[in-house]
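Removed from the display is one protein chain of the complex; every other protein chain stays in position.
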Amino acid sequence: MKRQIPLILCFLFGVVMLLTQFSPHSLSQGIYEEVLNWARIITPFALVFSTITLLQTHITRIRRQTEHWQYSFLVFGGIAIMVVVGIPFGPQNPVFEWLFNNVQLPMDATMFSLLAFFIASAAYRAFRARNLEASLLLITAVIVMLGNVPVGDLIWNKLISLTPWADTYANGSSLMKQWILDNPNLSARRGIILGVSLGVISQSIRIILGIERSYLGGGD
Amino acid sequence: MTYNKTILYIVACTILFLYGTFAFSQEPETSPPSNVTAVDTPNDDGSSITVTWDTAEDSGIVGYKILRNTDAGEFEEIGEQLDADVSEYKDKEIIKGKEHAYIVRAITETEASVDSLQTGAVRATGQWFHSGKIQLFIAMIIFCGSILGSIYLSRNNQEVFVRRIPGLEAVDEAIGRATEMGRSILYVLGLGGVSGPATIASMTILGQVARRTADYETTLRVPCNDPIVLNVVREMVKASYLDEGRPDAYSEEDIFFLTDSQFAYAAGVDGMMLREKPAAIFLQGTFYAESLILAETGNSIGAIQIAGTDSEHQLPFLITACDYTLIGEELYAASAYLSKEPMQLGSLRGQDWGKVLIFLTIVFGVFLELIGVNWITTFLQRVS
Amino acid sequence: MELFGIWIAAFLTLCIYSFLYKDNPFYRFAEYLFVGMTVGYGIVLSYHQGFIPFAWEPFMDVFTGESLFGLIKLIPIGIGLLFFSGLSSRHTWLIRFPSAILIGVGCGLAIPNVLRANIFEQTRGTIEPFAAINAGTLSGMEIFSAILMVIGVICTLTYFFFSVEHRGPVKWVSKIGIAFLMIGFGSAFGNTVMGRVALLIQRVDFLINDWLGSFVALF
Partner (left out) sequence: MLTKLVNMDRRIVFILVALAVIIPMLFPISLPVSISEPTQNLYEFIDELPADSAIMLVFDYGPSSLAELNPMAKAILKQCFDKDVKVVGLTLYAVGTTMGSDLMKEIAEEKGAVNGEDYVFLGYRPGIELVILGMGTNIADIYETDFYGTPTTELPMMENITNYDQIELVVDLSSGNLTEAWITFANVQFNQQIAAGVTGVIISQMYPYLQTGQLIGLISGIAGAAEYEHLIQSHAKGTLWINVESFVHLLIIILVIIGNIAFFVQRKQEE
């Protein structure tokens, strides 16, 4: 009962969503869209429940006074202010927007921009020509990095002007970058995409048919 | 100029003028639109009827109007006037289940109009099967069939060969190291929702990892980004601990919801990494830009990192910053690989048959295209 | 108010950058506040843009007599409420119902979509240039690229073969596949550098021009 019904539900919904995609009839399309809507309705409940578990975690932290427990109040404060301002007045109200634009957004953008530092440190550490494969990674990365900024072509054109082919091979840096992106890069990506697709199909079949059921947990 | 010639000139002009007046006062003979047909629009939900006709060239027609019969049996214009080069109209404002007949009216430069014959009455019905998707359906049967066939064939076979996947061989090593050091293991499921294929794959791997951490009595921490994933994962990990006979070692607090926002999640997990210093970090699932923020921070604390994703644009970062990375399809093979169940391993063989099929299609398709036959590309044509 | 906002934003920006040095109270302050606010934001958004338009409004139509169809919304609402069984440890298994449905939906959606958008399109894209070769409209370089594409796709896909041992010719083909993968990863890495650095430039532009600018304007 604890396992059979979920397995049946999974099978039913899986097959229905699969077949309705082949059927333009208004009934099948209606079912298809209604089920998609259900997912939208279910999510807010899960979010509220998860928030309760989050609050429980922080209450326990405060009670036990584990390390840095004081910061848990900030989590409460953050949730409270957004919910109090946002739920009754909607996300378009000016206070909510101000909080979003001046508090949440700068942190979001700054967190994102940390990547510039990390990408530099990862490149410094990992781009070592240890073997053939690592060298290929390193060389293409450098070519594409150069081809992406004007200074790449600038350097290329300076160098090529010393040879007799200056006119035929101008802007080689960005052209080379483009060729790499269009060809070897694209074929590698195609290989990955095709493989992933087969993996997805196979996993989906296993799950719909109940061969793979570990997501259900144990018990009967 | 002589007198005679002048007379001749005047007469000629007069004749020309009269002829011109006569000729241009005549309406050009506009023929009515021909071959007018009305059919139930194929492959739709039964909400439209398509009217087609032949456009005439150089006939002075500037546009068309479509007329539909009313209850009283008269014909009324519907919609806007259509351009002269249009030869098809999809009437979407029909009454379902009712029969409709149409007339196509050609409009000339002088605002005059010529009506076509009226079409037969048509009723729009919805189709149960999209005939344009037949090739998709066939392909689905073939691919699914090869996977199911392989699963069936290997269900009793204990010796299904699977090649080594280094990232997965390292799972035990990573857990062992964490146990030796007395530190925790951090498992990140990525940003995908519960119905995302990569998340499902990641959850099944987590189930296997949890079995081992239950055995080793190592702390397993799972910060979640999706509220529904949180619930599924709690159930799964609890079941893994139960299966290994260690329900006491399971702690619900270690599997918790952090936030559903991408970068706040990254900020929170980064903070955890620096403060708790886990010995092993798993990054499995769907990742976006935060992949490198997580992987570099994990690297800076010296944790052994095993990543896996099908987000091909994040693979380069995981490969440079992590110790092992499951590339694309390897992520989907992982749960079969770790569980060692014959049926699951059989499905990997099915995937390989799928690859063979794609190879054959490409090689055969290239050959046919080179000799000018393009039915394979037509077969693969996108469906509307 | 606008100036105040700029100052708060600048303060939080610097708090997060302090993480680059090491974990510290400023970073922790920003981190916890950030987590809390985004959870609150998520609740507000999914309430106003998910629950209200997709469940509450259609359901309310039942009472205004517009349509009885809204009654069907009781099913997902009921399923959603099942999540709260997680609060009682004896009934947590009820959560399997909604998750089984959502996972089933995901799998059912995936199969035809992945077939069409990925397998069909990518295979077709690999074959199609050869039609142009037949028509004689491609340059030598383009023909070379088309052939290289086929080799690249086949080799990369060979790398993913699981049930065949990678030795002999298979080993060599999959080695070439790895070479293609590495070139692909290298170029994607190099390509991403641009976007990431742009984000940093935008933040620095904010700190220098907007924040320090406002500071200078004060005097």
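Each chain gets a letter, A, B and C, in the order it is written, and its residues are counted from 1.
In the analysis below, a residue touches a chain if its C-beta (ideal position, glycine included) is under 8 Å from a C-beta of that chain, and two chains touch if they have at least 3 such contacts.
Since the model is a prediction, treat every value here as computed from it, not as a measurement.
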Chains in view touching the one left out: A, B, C
Residue, one of B:K92, B:R155, B:R275 or B:K340, that touches the chain absent here: B:K92
Contact partner of the left-out chain, one of B:S59, B:T108, B:T125 or B:S300: B:S300
Among C:D23, C:D61 or C:E121, the residue in touch with the chain that has been omitted: C:E121
Full-complex contact with the absent chain, from A:I41, A:A116 or A:M176: A:A116
Missing-partner contacts on chain C, residue numbers: 20-21, 45, 49-50, 53, 117, 121-122, 124-125, 128, 184, 187-188, 191-202, 204-205, 208
Where the unshown chain meets chain A, residue by residue: 33, 36, 40, 91, 97, 101, 105, 108-109, 112, 116-117, 119-121, 123-125, 127-129, 138, 142, 145-146, 148-154, 171, 174, 178, 181-182, 185-186, 189-190
Touch list for chain B against the chain that is not drawn: 92, 263, 288-289, 300, 312-313, 382-384
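As a convention for this text, only the chains that are shown with their structure count from here on.
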Centroid distance [mean C-alpha coordinates] between chain C and chain A, Å: 2
Set of chain C residues in contact with two or more other chains: 16, 19, 28, 30-31, 34-35, 37-39, 41-42, 83, 86, 93, 96, 98-99, 102-103, 105-107, 109-112, 115, 119, 123, 126, 150, 153-154, 157, 160, 181, 185-186, 188-189, 192, 196
Touching two or more other chains - residue numbers and ranges from chain A: 21-22, 39, 42-43, 46-47, 49, 51, 53-54, 68, 107-108, 111-112, 114-115, 119, 123, 137, 189, 192-196, 198, 200-201, 203-205, 207, 215-217, 219
Complex contacts: residues of chain A adjacent to chain C: 2-3, 5-7, 9-18, 21-22, 34-49, 51-54, 68, 71-72, 74-83, 86-87, 90-91, 96, 98-117, 119, 123, 132-134, 136-145, 148-149, 177, 179-198, 200-201, 203-205, 207-208, 215-217, 219
Chain B residues within the chain C interface of the complex: 133, 136, 139-140, 143-144, 160-163, 193-197, 200, 227-228, 231-232, 234-235, 258-261, 263-264, 267-268, 270-271, 274-275, 289, 312-313, 315-317, 319-320, 327-330, 333, 348-349, 351-352, 355, 358-359, 361-363, 365-366, 369-372, 374, 376-377, 380-383
Residues on chain B engaged by chain A in the complex (per definition of touch): 43-47, 126-130, 133, 136-137, 143-144, 147-148, 151, 195, 197, 200-201, 203-204, 207, 224, 227-228, 230-232, 235-236, 238-240, 242-243, 253, 256-258, 260-264, 266-267, 275, 289, 292-293, 295-297, 299, 310, 312, 315-317, 319-321, 327-329, 331-333, 335, 339, 343-344, 347-348, 350-351, 354-355, 358
